[in-house]
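One protein chain is absent from this view; the other protein chains keep their places.
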Amino acid sequence: MLRSLDHLTDPAIAAESRPDRPMQLITAGGKRVSDPVLDPWVDDVDEAQMARLYEDLVVVRRIDREATALQRQGELGLWPPLLGQEAAQIGSARALRSDDFVFTSFRENAVAYCRGVSIPELLPVWRGTAPSGWNPYDVGMATPAVIIGAQTLHATGYALGCSIDGVDSVAVTYFGDGATSQGDVNEAMVFAASLHVPVVFFCQNNQWAISEPVGLQATRPIAERAPAFGIPSLRVDGNDVLAVMAATRIALDRARSGGGPTFIEAVTYRMGPHTTSDDPTRYVDPAERERWAAKDPIDRVEKYLDSRGLFTEELRASTERAADAAAAELRRACLALPQPEPLTVFDHVYVEPHSWIERQKSQYAAYLAMYEGEAE
Amino acid sequence: MLRSLDHLTDPAIAAESRPDRPMQLITAGGKRVSDPVLDPWVDDVDEAQMARLYEDLVVVRRIDREATALQRQGELGLWPPLLGQEAAQIGSARALRSDDFVFTSFRENAVAYCRGVSIPELLPVWRGTAPSGWNPYDVGMATPAVIIGAQTLHATGYALGCSIDGVDSVAVTYFGDGATSQGDVNEAMVFAASLHVPVVFFCQNNQWAISEPVGLQATRPIAERAPAFGIPSLRVDGNDVLAVMAATRIALDRARSGGGPTFIEAVTYRMGPHTTSDDPTRYVDPAERERWAAKDPIDRVEKYLDSRGLFTEELRASTERAADAAAAELRRACLALPQPEPLTVFDHVYVEPHSWIERQKSQYAAYLAMYEGEAE
Amino acid sequence: MTELTLAKAINLGLRRTLESDPRVVLLGEDIGKLGGVFRVTDGLQADFGPRRVIDTPLAESGIIGTAVGLAFRGFRPVCEIQFDGFIYPGFDQIVAQVAKLHYRTQGNVRMPITIRVPFGGGIGAVEHHSESPEAYFAHTSGLRVVTCSNPQDAYSMLREAVASDDPVLFFEPKRRYWTKSDVDEDATPLPLGSARVVAPGTDVTLVAYGPLVATARDAALAALDDGISVEVIDLRSLSPVDFETVEASVRSTGRLVIAHEAQQFGGLGAEIAASITERCFFHLEAPPARVTGFDVPYPAAKLEEHFLPGLDRMLDAVDRVMGRVNSLTGWEARS
Partner (left out) sequence: MTELTLAKAINLGLRRTLESDPRVVLLGEDIGKLGGVFRVTDGLQADFGPRRVIDTPLAESGIIGTAVGLAFRGFRPVCEIQFDGFIYPGFDQIVAQVAKLHYRTQGNVRMPITIRVPFGGGIGAVEHHSESPEAYFAHTSGLRVVTCSNPQDAYSMLREAVASDDPVLFFEPKRRYWTKSDVDEDATPLPLGSARVVAPGTDVTLVAYGPLVATARDAALAALDDGISVEVIDLRSLSPVDFETVEASVRSTGRLVIAHEAQQFGGLGAEIAASITERCFFHLEAPPARVTGFDVPYPAAKLEEHFLPGLDRMLDAVDRVMGRVNSLTGWEARS
């Protein structure tokens, strides 16, 4: 199977295989088209699986919408919507094994969902009740990295660990188009190629880094950069859940079988604001957004299923029930998040005892005792 | 003339035009070969100019040898030999205009020589009498950057300034193969491409970063990386002074006429130790070094001149006189460098008065006065 | 004289600077159409064009390194770092290049670069958006470090920072961006390196800067109710520190409290305490007290009120240097 990627390591041919139109399996209109590179990697995806992917897409969009609403209502401090990027995240994350390990930026809530992060665990960071929501070792996914690009090196290091350990687990890192300008992301590619480690670089090119269009970060397609570092790359329609899954499987398979790193550019679009604090009307051309709305990742799966007679009322209803339940759970969990105890501010700074922190903590405890006493 | 580079912006074709053998005009055996891309750029280089380039090569090698000797004799704290890289530095630096501005690493003493840095000015950094040896504005060249890769961003910024000012001066930055792994160098390419500024990235791939072979930094030819950032690149025989000059002229011309950045990889070899503190016997394969010795940048020019009947006894003798004179001046200047005055340690920290430094300085002056008094 | 928010005062300062000096250029992420995430550069790209107000690729080392090259060519770059916690990828260029190039070139090359950094907490943000990294830069020779606490200073200090031939780290107290007060463009500013006594007092000197100056003034008012007269000094400049002003105050009060949001260990409070102790040892009635953020990473938003030194903790420290009962005496009794 690896052979199918051989051509990508030769940049001369690779350039040809990455035309302006990214690789696709389901068109915006819901038509299944064939792609000789991708097809073999999803021939096991049957009707039931497509229905499950559909449910995933709908549920994570609903989670995202509900979280956005909670922020608007003042219940979350901030939320980074993934609206429009559902297929890129679901298609890739559903291709992973539980022993793989994922290092993301902060917009990858659908990836977290696929990894098994529970809905309540998505919230503490954004409600401000804790610096993170889950134990990375429970789900094989680090908590979000806010410093743009930093996590790509962590994935490279983790992958180095996998290869030292001789296991076929893979490290997968998610980052944006803007992140590709950071030194760290380029150093990660240098290290990954040089150390030949099993890491997948998954770039969601959503066309924006806050207000900056991707053209300000890169004058060539982003997927072109990796081969020059010695890392084959794939440019895939990021709104096509099936194509994304196929591309990710190719990359994972290469990694597991000792082929080293692969880079995937998933071409998608950020349909919402950068975060709930952002005002995209200042910089987004509504016509451009409209064009992308026509390529919606969920619409096309609906149409595809429908064209096969699979978009039954039962599927629609069960999916809606699942989405409703997720939204309700999100809201309930959000409001139920406990206010942290004051002295926990001193917890987990160090593993081992640290005289300075311990003194500060006990002094602050005395402070609280004294003034809480006064207040009573 | 720019047309001649057009093909390089298409990576598919560019890959073809950069075969394993870098572009060449004078072979290791001293034969003038033709290269359709490079030829037109050096058709003005006549016999007299070739003789001058020859003298440059010999003189800078002699300066380098003498400085190395001075270090061995304890007169310099350190010296980074450029042995083997004379053609890469002379060929490129002699292509520049005086209003261009150069940002180098620390091994570019031949570049400094061409920029008009006087021989005594090369030494203070290495003898430790001052943090730098010349005024950058006198010669259009920053003093060396020791932090690997940092200067590439400075060149990009300077070039941005040129383009804001609407002048056709060019910023040229020199760095090594090892430097290409640093985030800064990659960010410099991102910025240069995005801002479309007149900068030339000149990479001397001398096969080593201290003890690390270039294969540890890059699994693909270094010249391949730039096109992926949107920067055309040229891969040239760095031991061929004429080919290097032609490539640099191409890049400068592109920059001056609004074509933006160009990347040049000059393939050469570090024939000496990394610095005089280094012990390359720990890691260099003598056979490899021998193979490169056969490609010596000076030998081939001698042979080339000889084949044209130009390597006259007169040229040989006058060149030797020039080299002797340079070496003698170097030695004299080195020994004559003054011990800096103690209180100059406080000079030039700030442009404007700074209360804290002024107090420290006057307190240290009192200290010196008191204890120098005692000592008498 | 116009009433402006602190953010708008900086915006006005940038505008006037762009108007009066053609060598000034602005660089940063999202500073163009968006006007920066805090709108501090709002409207400037529209009015001065994309070659003077430059949206850069997303890389802080790139921003600072590019500014260095511009300075080499005689420009006066003003860089915006989007949030305090994002300055570290640019740390090498700041510490090894910006701070040292004038020294390295023996005075031949100047680095009149201003690096604007919204800093500090109190806005309920996620990680990396509430930090106070000023001590790193104040410990770095070759840099000037300043911060403002009110719109008038924001305006004038920004202009002085850009006019300075030295590199200046300009820390903006982000939780005070929306503080409003009068700004007089023609007012004669204090020199950039000087502190200001913002409330006179006789018993205790309370030194603060940036976002905590307002809190310190409130604390001084509250202390007065308790019969303690607190002199509040707005430090303004963190490198150099105007020790003359602090020293004069402490010589008269005999007591010093220093407040900052940054972590305590190795923070500026230590330097001020140490330097003032060196200079005024025999005038001190009590050891200088520090009221600071704790030595933990900046915590989650719902805990930040415990991390941040507020009015009550300042008053507790005032009690401490006054020799009154305070939490430390309580602690000593317990331990």
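Which chain is which? They are A, B and C, in the order written, and residues in each are numbered from 1.
As a working rule, contacts are C-beta pairs under 8 Å (C-beta built on N, C-alpha and C of every residue); 3 or more make two chains touch, one makes a residue touch a chain.
Remember, predicted model here, so these are calculated numbers, not experimental data.
Interchain touches from the omitted chain, evaluated on the whole complex, reach A, B, C. Touch with the chain omitted from the figure is made, among C:Gly74, C:Gly124, C:Pro189 or C:Pro297, by C:Pro297. For the chain left out of this panel, the touching residue among C:Gly193, C:Gly269 or C:Gly330 is C:Gly269. One of B:Ala209, B:Val236 or B:Leu305 touches the chain omitted from the figure, and that residue is B:Ala209.
The missing chain lies against chain A, touching residues 101, 103, 130-132, 135-137, 142-143, 145, 147, 150, 152-162, 164-165, 171, 183-184, 187-188, 190-191, 194-195, 347-352, 354-357.
Interface residues of chain C facing the missing partner chain: 61, 85, 88-89, 91-92, 95-96, 99-100, 103-104, 127-128, 135-136, 138-142, 239, 263, 265-271, 273-275, 277-278, 281, 284, 286-290, 295-297. Residues of chain B that touch the chain left out of the display are 77-78, 106, 124-131, 146-148, 178-179, 181-184, 209-212, 216-217, 277-279, 282-283, 339-340, 342, 344-346, 349, 356-357, 360, 362-364, 366-367, 369-371.
Rule of thumb we're sticking to: only the chains that are shown with their structure count from here on.
Among the other chains, B has the CA centre that is most remote from the centre of chain C. Averaged C-alpha coordinates give centres for chain A and chain C that are 36 Å from one another.
With centres taken as mean Cα positions, chain C sits 41 Å from chain B.
Each of the following residues of chain A touches two or more other chains: 181-184, 216-217.
Residues of chain C in contact with two or more other chains: 57, 59, 61-62, 89.
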